[in-house]
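The following block contains the structure, expressed as structure tokens.
Removed: one protein chain of the complex. Kept in place: all other protein chains.
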Amino acid sequence: MHALRWWQKGMVGVSVAVLAFLYLPIVILVVFSFNDSSVTSFPLAGFTLRWYQAFLSNAAMLKALANSLTVALFATAVSVIVGVTAALALDHFDFPGKRLFQNVILLPLSLPGIVTGIAMLNFYKQIGIPQSLGAVVIGHATALLGVVVSQVMARLAKLDRRVLEASADLGAAPLETFFKVVLPAIRTSILGSALLCFTLSFDEIPVTYFLTGREVTLPIYIYSTLRRGITPEINAIGSVIVAVSFVLIVLSVTLLRDRK
Amino acid sequence: MSVQRRQRFGAFAALFSVPFLWALVFMIVPYLVMISVSFWTRQFPLFVPDFQFGNFVQIFSDPQYTTVILRTLKIAALVTLGALALGYPLAYFLVFTVRSEGLRNLLYMSVIVPLWVSYLLRAYTWKIILGTDGAVNSLLRMVGLIDEPLTVFLYNQTSMVITLVYIFVPFMVMPLFAVLSNIPKALIEASEDLGVGPFMTFWKVVFPLSLGGVVAGATMTFCLSFGDFVAPVLVGGPDGTMVANLLQSQFGAALNWPLGSALATLVLVLVLAVLQVSSRMDRAGRVGLG
Partner (left out) sequence: MISRPIVALSGVAKSYSSFIALDTTDLSLGEGEFVTLLGPSGCGKTTTLRLIGGFELADRGRIEIAGEDVTAKPPYRRPVNTVFQEYALFPHMTVAENIGYGLSVKANNVPAAERRRRVTEALAMVGLEEMGMRRTAELSGGQRQRVAMARAIVRRPRVLLLDEPLSALDVKLREGMQMELKRLHRELGITFLMVTHDQQEALALSDRIVVMNRGRIVQIGSPAELYDAPTTPYVADFIGTSNLVPVRSVGSDGQFDHLLMADGTRLRRRRRPGDRVFPNGQSVLAGIRPERLLTSDGGEVNRLAGRIVEALFQGDRVRIEIALAGGYERRSIFANVTRTASTASGAIEPGTEISLQVDPFDIMLFAAEDGQ
């Protein structure tokens, strides 16, 4: 084991500090969700589960939760169907305007959600679609398309062309090759990006904010509650969301990572 | 056209029509509608189709808007620098200092996972940390450092920069980790073998080869923080209004969709310009590692 030089030690210090910076706020959120006080301040006032009981008996919040789950489920399904076909088309074929098409589909990855939200709001207004959860589903699916396309395309790019040729050489027609060779190779990337889409849709604010009608999703509910003030109930539901998201994301990242 | 080519075209059409129609109807058309609405006029309470540049003139001449745009640019730039300052050492540490593959993967995962974990709640935690009765103030009071809560923490630009840096650090680490991992360790050994010390080796070898990652991370961070509207609402104060909040009010209380669309078009153009510049830079700065 070789000794670290002083500047490397400094680097370790910075890194540990950054990791702490990333996790301390989450820890604080969780700690205060169990704190028996209606203000989020130290010293801690003892352990309680009442904030969790509070949100479990908050009908409006539970309704918003159910809306969020429904929206996330449908948005994910659409994103995966449209995204996987887009990735396959982009990977298999050359056609004029291919780069432009790819850039358009990937644009929402680096475009603030608010622009997508406003663009769709304008569009809906023109063709007369009312603001609703259905409108939100379409908005989410569109904004998250890039996640699926980029992940599945990255996996397809690693697929050895010769393996596809080998399948055809051995007598498999294109569809059979797709199901027996291509799909197994990209399955984990589809699953991983679906999990990612689900979590992102579940947490989405800017697009939802502009497209939703009277029915709200959980993040919008929390967001409007927060503007009125902090309640520890938010800490409780927040801790649950963070915990579930964490599990889903870890699963997703594991699935999306390249195995060598 | 042979049978096989015709079949191939059929397969292409079948595969491509779904995403193409989707992108056309739900992306390209809405963006075009938004852009055209930005040229409309408002005759309260209606918006009238028109082709005039009044909304853009207003955005660029009214100090109420220019101040906010300049402030947003400043904050996005500060957030980008902050995320780079924290993200680079972390990525470097993960790639070059951590020896064990397993530990490296675990740490990398723990850095990028928060990226996707509830954006709203991660912004919100800073409200409970920095607030008047929040974690920091109450902790300082508890240990007796202060008597009255400090107000410097919340509802100002500093709190916004802190919150946004916190949100976007993983975006910076991800591409940096990828480019740094691709730098062969032998290059560093070769540089040290040639008598160059660690600092100059970093400056002359590692850093230039990692520029692609710096550009990629900075682009994402800048674009996304420029359009953020949750952090300003939660932790920003009266001087913390950003472009997104202006936008929001045009579609809410101010009810001026044409002006709002013009602002959104501006953000869209800015993002496209930044993406264009960064892909140029990336291509120019890309060094082949055979």
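Note that the chains take the letters A and B in the order they are written out, and that residue 1 is the start of every chain.
We take it that a contact is a pair of C-beta atoms (placed from the backbone, for glycine too) under 8 Å apart; a residue touches a chain by one contact, two chains touch by 3 or more.
In this text the structure is predicted, and so the values were computed from the model without any measurement.
Undergrad: Which of A:A66, A:L100, A:I127 or A:A166 sits in contact with the chain that's absent?
TA: Of the listed residues, the one touching the omitted chain is A:A166.
Undergrad: Check each of A:V39, A:L56 or A:V181 against the chain that is not shown and name the one that touches it.
TA: A:V181
Undergrad: Tell me which stretches of subunit A touch the chain missing from the display.
TA: On the side of subunit A, residues 160, 162-163, 165-173, 176, 180-181, 184-185 touch the unshown chain.
FYI, only the chains that are shown with their structure count from here on.
Undergrad: Please report how many Å separate the Cα centroid of subunit A from that of subunit B, as a whole number.
TA: Computed value for the inter-centroid distance: 16 Å.
Undergrad: State the interface residues of subunit A toward subunit B in the complex, per the touch definition above.
TA: Answer in residue numbers: 4-5, 7-8, 11-12, 14-15, 18-19, 21-23, 25-26, 28-29, 32, 39-43, 81-83, 85-86, 88-89, 92-93, 95, 101, 104-105, 107-116, 118-123, 125-126, 138, 141-142, 145, 174, 196, 199-200, 203, 205-206, 209-210, 219, 222-223, 226-227, 230, 234-235, 238, 241-242, 245-246, 249-250, 252-254.
Undergrad: Can you check the complex and tell me which residues of subunit B touch subunit A?
TA: Residue list for subunit B touching subunit A: 11-12, 15-16, 18-20, 22-23, 26-31, 33-34, 37, 86-87, 89-90, 92-94, 97, 107, 109-114, 116-122, 124-129, 131, 133-135, 137-139, 141-142, 166, 169-170, 198-199, 219-220, 223-224, 226-230, 233-234, 244, 247-248, 251, 257, 260-261, 264, 267-268, 271, 275.
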